[in-house]
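My structure is below; once you've seen it, I'll send some questions.
Right after this comes chain A.
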Amino acid sequence: RHGDDKPEGGVEVARDVKIGVILGYTGPIESLTPDMAAGAELAMKEVNDSGAFMDGLKVTPVRGDTTCTDAQAATATTERLITSDKISAIVGGDCSGVTTAMLENVALANGVVMISPSATSPALTTVKDDGLFFRTAPSDARQGQVVTDILMDRGIKTAAMTYTNNDYGKGLADSIKANYTAAGGTITINIPHEDGKADYSAEVGSLAQAGGDILIVAGYLDQGGKGIIQTSLDNGAFDRFFMPDGMIGDSLPEAIGPALNGSIGDFPGTDSPGAATFQSMASDAGFKGDGPFAPESYDAAALIMLAMQKAKSTNSQDFKGYIEGIANAPGEKVYPGELGKALKMIDQGTEIDYVGASAVELVNGGESAGNYREIEVQNGENVTVKFR
Partner candidate 1 sequence: MNMRVIAVFALMGILLAIVGMVQSWNVAFNILNLCVISAIMTLGVNMQWGYAGLVNFGVMGFVAVGGLAAVVIAMPPVEAAWQAGGGRLMLGFGVMAVVIAVATAFWRMTKHRLSRRARYIIMAAILVLGYGLVRYITDAAVVAIEAVEPAKSGYLGGFGLPILLSWAVGAVVAGIVAMLVGRIALGLRSDYLAIATLGISEIMIYILKNEDWLARGVKNVSGLPRPVPYEIDLQQKAWLNQLAETSGQSLANASSIIVKLCYLSLFVAVLVGLFWLAEKALRAPWGRMMRAIRDNEVAAEAMGKDVKGRHLQIFILGSAVLGLAGAMLTTLDGQFTPHSYQPLRFTFLVWVMVIVGGSGNNYGAIIGGFIIWFFWIEAEPIGLWLMDALTAGLDADSPLRVHLLESAAHTRLMTMGVIMLLVLRFSPKGLIPEAKR
Partner candidate 2 sequence: MSFLIGKDMVAGYGGATILKGCTIGVEQGEIAVIVGPNGAGKSTAMRALFGLLDLTSGAVMMDGQDIGALKPQMRVQLGMGFVPQTANIFTELSVEENLEMGAFLHPDDFADAEEQVFELFPILREKRHQLAGELSGGQRQQVAVGRALMTEPKILMLDEPTAGVSPIVMDELFDRIIDIAHQGIAILMVEQNARQALEIADKGYVLVQGENRFTDSGKALLADREVRQTFLGG
Partner candidate 3 sequence: MISVKNLVKTFGGIRAVDGASMTIAEGSITGLIGPNGAGKTTLFNVVAGVYQPDAGQVMLGGDDITGLPPHELFHRGLLRTFQIAHEFGSLTVRENLMMVPSPQAGENLLNVWLRPRRIRTEEHSIAQKANDVLDFLQLAGLADEYAGNLSGGQKKLLELGRTMMVDARIVFLDEVGAGVNRTLLKTIGDAILRLNRERGYTFCMIEHDMDFIARLCAPVIVMAEGSVLAQGTAKEVKANPQVIEAYLGTGSRHRKQRA
């Protein structure tokens, strides 16, 4: 696991390409990141197995820890991966705070492409990024509209809401509230919850008293979000929930059981078969493909490699310009498991439209546009009932 000794830049003589997978393997979201990393690494393995990448170059993932909260540790790790391990691009970071720090303090200075699978903060839209920063996670603004549509179509006029107290949760909750109220709904109460805390009875108590036809839980499915749902069900505060993207995954209905039946949610994706394919690929590879941001991670890695292929270069400055074109129409649609095919098509000069596991569509200089599936839990499973 030593980097090649040739200095970077200039003619590409490297035998392999390294891509950093920089996520919070320790810290508050440590339980999400293994699946995310596995997603990204699955894409790399697929590319390697195809043998079609840049005349047989191999891609190696290099993991680095952001801790999710400690910007200093995240920058140091990124610095090390870029300058010492000589990675050519980054899948990461995860939490918006550390992602911004990594971008502004290291990636930008070194001119390295970063695709974050999970940072959703609107502030990242406008950050000065030299065209180097992208994300495959959809922005909150669009989701607020989708949530409102789903609720209104089902005639749900009042809702209580709680969000995880970070930029993702807060941004999403703000957006839902604005859209929903404008559409004539009432948010009876809107309160944050902290992830990883010991007890959520107080939050649930308040939510229950405010009441509402449904409880919107804008959190993470294996963090506080789950705690809130569990507690609400336990003391009979709510029996129906709305679950935005962070809450959708098989593990939740599994853990909660039949009580979750009838709850609804939304999740990025089109009617494309991408998500399902990815899920079965993931379970073959031994990880959960439906966890929050695992598909996005796969897509982030895939986009990087496809763009490299198109630019015929692993230098970020060369390939950063191709990422958006590959992600968006027009072109041949590409799904998970078809990366090898896609690489060959690129070589042949065929235009491609990477759909991937999360139906990425990049807008606004590098954000996911976001198509959504409407989910309903039926018989202990997340079932897609509609596309929006």
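Quick note on the criterion: contacts are C-beta pairs under 8 Å (C-beta built on N, C-alpha and C of every residue); 3 or more make two chains touch, one makes a residue touch a chain; residues count from 1.
In picking the candidates, the idea was that all candidates are chains of the complex that A comes from, given by their letters.
For clarity, every value in this text was computed on a predicted model and none was experimentally measured.
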(message) Which option touches chain A in the complex, given 1, 2 or 3? Just the number is fine.
(response) 1
(message) Show me the residue ranges of chain A that touch candidate 1 in the complex, using the header's touch definition.
(response) 1, 7-9, 25-26, 30, 34, 63-65, 67, 69-73, 75-77, 79-80, 82-84, 95-98, 100-101, 104-106, 108-111, 121-123, 125-128, 130, 141, 165-167, 169-171, 174, 192
